[in-house]
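The excerpt is restricted to a subset of chains, each kept in its original location.
Read from first to last, the chains carry the letters A and B; within each, the first residue is number 1.
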Amino acid sequence: MAITKKPLLLLIILAYFLIISVVVAQRETSPSQQTRLQEARQCRLQRLTATQPNQRIQSEGGVTELWNEFEDQFQCAGVAAMRNIIQPNSLSLPNFSPSPRLVYIEQGQGLLGLSHPGCAETYHSGQQYKSPREGSSPRGQQGQQSQRDQHQKVHRIRRGDIVALPAGVAHWCYNDGNEQLVAVSVSDLNNNANQLEQKLRSFYLAGGQPQKSMQIQQQQGQHRETFQNIFRAFDENLMAEAFNIPVDVVRRMQQEDERGLIVRVKGEGMRMIRPEEEEEYEQSYQSRRNGLDEVYCNMQIRQYLDNPKEADVYSRQAGRLNIVNSQKLRILNYMDMSAEKGNLYPNAMHTPHWTLNAHSIVYVTRGEAHVQVVGSNGQRVLDERVNQGNLFVVPQHFVSTIRAGDNGFEYVAFKTSGQPMKSPLVGYTSAFKAMPIQVLTNSFQISSQEAQSLKYNREHHTMLLPPRTGSSS
Amino acid sequence: MAITKKPLLLLIILAYFLIISVVVAQRETSPSQQTRLQEARQCRLQRLTATQPNQRIQSEGGVTELWNEFEDQFQCAGVAAMRNIIQPNSLSLPNFSPSPRLVYIEQGQGLLGLSHPGCAETYHSGQQYKSPREGSSPRGQQGQQSQRDQHQKVHRIRRGDIVALPAGVAHWCYNDGNEQLVAVSVSDLNNNANQLEQKLRSFYLAGGQPQKSMQIQQQQGQHRETFQNIFRAFDENLMAEAFNIPVDVVRRMQQEDERGLIVRVKGEGMRMIRPEEEEEYEQSYQSRRNGLDEVYCNMQIRQYLDNPKEADVYSRQAGRLNIVNSQKLRILNYMDMSAEKGNLYPNAMHTPHWTLNAHSIVYVTRGEAHVQVVGSNGQRVLDERVNQGNLFVVPQHFVSTIRAGDNGFEYVAFKTSGQPMKSPLVGYTSAFKAMPIQVLTNSFQISSQEAQSLKYNREHHTMLLPPRTGSSS
């Protein structure tokens, strides 16, 4: 009898074992927050991939597309990437982020406003307002304010611009054009400016992630924190007192709505807030260059990155590179980020090179190319054709090369340094050219002639290489 | 018989299971070092709380009270807070910390000495000493030294002062007043100056945590490293040789005693080392502003933070803010910290705002207030009345507002940036006021009149808002 019962006992025990084992295993291997944090800043990448966004937040006036920030390549670089598509006559609602962000305007045009704390409102919208509170207001200069709407500078942004959004500064964007405004952006989560943890977030003053999309996220086990409204959570009476407005206005302002992050503008649109011509702005700049105004309030936040005449590297046969770094756009000194636009002619190459002091996040804006990246493990971690809309990371010191396809190739590369330095293997400024011939012959067991070829066959080229023709090989 | 024995076997097995389970669970879920490190820099706070110190180290001449540095809010901000209460005629023993520390003198007065390495001793105590080694000494200028005690500058500190203690600089503090000296301080563990890990520590040259309190700590599973004597551990003969003093003196210096971190001064007190009047110091400053002296040795380390005439923000109806940042106190450039003192009149408000580039650690010095903080999850993470002696963290970018109670409210806020920037939602420099009317109407689905009110009803106020009166609403 004892014998017959023992197997049962054994079974119970084994079942218990099994449960324990599973519990222990789960605890240790679940892709929890902690695991992610542990893996953060791990750059032992076996494989990079050119990827598309994997999450989509549909709003009334557009779409926000997010790349998976927990992918190894983004964790290694400490960045998050997204693409906003704003419909004509639509407004991306005011928000701010804990990390600095660079935006590339891939298509369309719009108006961008930043609320720099401590900077004066010296711009006016042309529209005439009738003061709603005449007589009841304690203000003396009522007259003027009722005439024009005072606010901070509104920036015109256009296709090809790089736009710098400093950490913590509230901003909004309005598409006043006739086509979709497409903006690709990279946030440097690992930046010194971010004292919160390495995580993509935006704090919305109005709107916020629609309930629908959050439910989907939750089903996928993702966190709810990415785009949150921080105005709604405050007590309505406290806000009414703070703003000195009726509590029912606050209540309406705090109302949940399903318009999301981007809203359609009611009525005739916001064309009246269009900024005057660039020239006028530049002029007003000159006259007020002093004190805080000069260093902060009037800082340029955008630069056109696609002007062939301003190319930093230009090759008649291979293409051009346009760079915006902290020397050209001073605000990048504070953000420690920069960007490069590359236009490669059909079958041209970007030399194999590494970046000494920055990760590069490359977004393909046109065409296709064959990209190879060699990692710290001495293996090809990326070796594929990349196409328009793809994005991939080239970590610091990883060696990469790009060979444009038959229709050429265009990209924008976001960098995690305000003054990135590239070290090419080939060309006028190459690492090999800086070495004596004998170092090369002994390093590679090649002849002096071959070493000479290695050093000098591309010496008239910098960064960009024309397709090899029969005559020169 | 087998049957009767099986339950026993089962019991043994189950007992074993239980033990294993407990061991495994403990290993994995105990608030161990590793878990803490994993959680460090996690700012997904569900709940903040205004807290009191949870640990108390009783010394002969006073008390050291520590807030629990492993609380989420402190881990997120990378700071540790403590309050020292030094009895009259008592001395806080010489020690240094791996992290920079800002101290607010809540009550009383005292003398503070810092040992800047590489700075000359140019101050003398008035007391006359008879040289103990006349004749036997190899020194030539014996005469002068036997007259006066040479040492570095001693600083007068008083209620309302902010005092800057750089990382690694040994300091001591003596209460020469008639009441308790109460000093509240925040250490920025996450500061670049700290190359050790994020952990509160002080290295004591004399004294140290009493055995009693350490035993309590150990029972609570806490680490023993917080306040350690680093002189006692050295070999006595080595020290005797180093100082060229008899080994029995070293032995006495190394003796464990139960006086703790703060000791009662024997006899008539140390009043003779009182520094001369401030004016004289200031004068001597002017004359020696050159070289290293200028940039380092003579740097001011304190500033009075409660002078109504020097208020940075002043409102006749609402109160005032006094700020000490790296522009006012140059040593804060090196420490990347700063502080703000707020005095709010009864029922006045601090506008809802976020700080762009710093965490804020708020300590309540008087009165009570209703505080709301909204976090990155879009929820109220703090919503409670805070009272004198409470301390709470407002993480970077989290939006907070304070409404003073019927007796007003005073606080000191420590910041993890030498030049913090606040972005208010309300008032002259508010984010909303910087936006065109149409952005507000479309963001919140409100009328132009309502948007006007939102922008302008508080336009004559900055940061501080008077209580709402019937007339203006």
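Following the convention adopted for this analysis, contacts are C-beta pairs under 8 Å (C-beta built on N, C-alpha and C of every residue); 3 or more make two chains touch, one makes a residue touch a chain.
As the structure is a prediction and not an experimental result, all values here were calculated from the model.
Please state how many copies of the single repeated sequence make up the complete complex in this structure file, given that 2 appear here.
Whole-complex copy count for this file comes out at 3.
To be clear about the criterion, only the chains that are shown with their structure count from here on.
Rounded to a multiple of 5, how large is the rotation, in degrees, that superposes the C-alpha trace of chain A on chain B?
The superposition gives an angle of 120 degrees.
When the C-alpha atoms of chain A and chain B are each averaged to a single point, how far apart are the two points in Å?
36
Could you pull out which chain B residues touch chain A in their complex?
Residue positions touching the partner: 1-3, 6, 9-10, 13, 17, 20-21, 24, 28, 38-39, 41-44, 76-78, 190, 349, 351-352, 354-359, 370, 372, 374-380, 383, 395-397, 399, 401, 403, 416, 421-426, 429-439, 441-446, 448-450, 452-454, 456-460, 465, 467-468, 472-473.
Spell out the residues on chain A that touch chain B in their complex, using ranges where they run on.
Listed in rising order, the residues are 1-3, 5-6, 9, 13, 16, 20, 24, 27-28, 33-34, 37-38, 91, 93-94, 96, 98, 113-119, 121, 125, 127, 129, 131-133, 137-139, 145, 149-152, 154, 166-170, 172, 174, 193-197, 199, 201, 203, 205-208, 223-225, 228-235, 238-239, 241-246, 249, 252-253, 255, 257, 263, 265-266, 270, 272-273.
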